[in-house]
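In this view, the complex is presented without one of its protein chains, the others remaining in place.
And then chain A:
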């Protein structure tokens, strides 16, 4: 073996190892918060997807690709495809109501004391979320795997 060859980066520090474990759920929850907050306030599918992929990438740096795949349970490429399909699906409800493509449809109802507003825009945003997450993880994982 050639010792001068740079080793694959796996940071085997205890702090990162433990921190990644705790940060992963926190970041994921935060990403969902950003996603749902997005329509009227700063946030939205794109940035939420980035935060979520940040969570998995941190875990990947600490624990390696194999165990990241294990905790994710789905292929990133499937997430990408799911995201794209959701985004496209958001176009059609408007058409079913006889309006132009991409026209936003809203459903409002009250749940207890709070007003809940659901819309095709939200479906689109969730699609963006998954597409961003899938794209970034596909890229990062293939880069890491090609290095290993």
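Structure notes:
Throughout what follows, a residue touches a chain if its C-beta (ideal position, glycine included) is under 8 Å from a C-beta of that chain, and two chains touch if they have at least 3 such contacts; residues count from 1.
In this section, contacts and distances are computed from a predicted model.
Considering only "Na(+)/H(+) antiporter subunit D", "Tryptophan synthase alpha chain", "Maltose/maltodextrin transport system permease protein" or "Biopolymer transporter ExbD", the record for the omitted chain gives "Na(+)/H(+) antiporter subunit D", by its UniProt protein name. Residue in contact with the omitted chain (choice from A:20, A:35, A:80 or A:141): A:80. Considering A:95, A:116 or A:143, the position touching the chain not shown turns out to be A:95 (whole complex). Listed here are the chain A residues that touch the chain not shown: 77-78, 80-82, 84-85, 88, 91, 94-95, 98-104.
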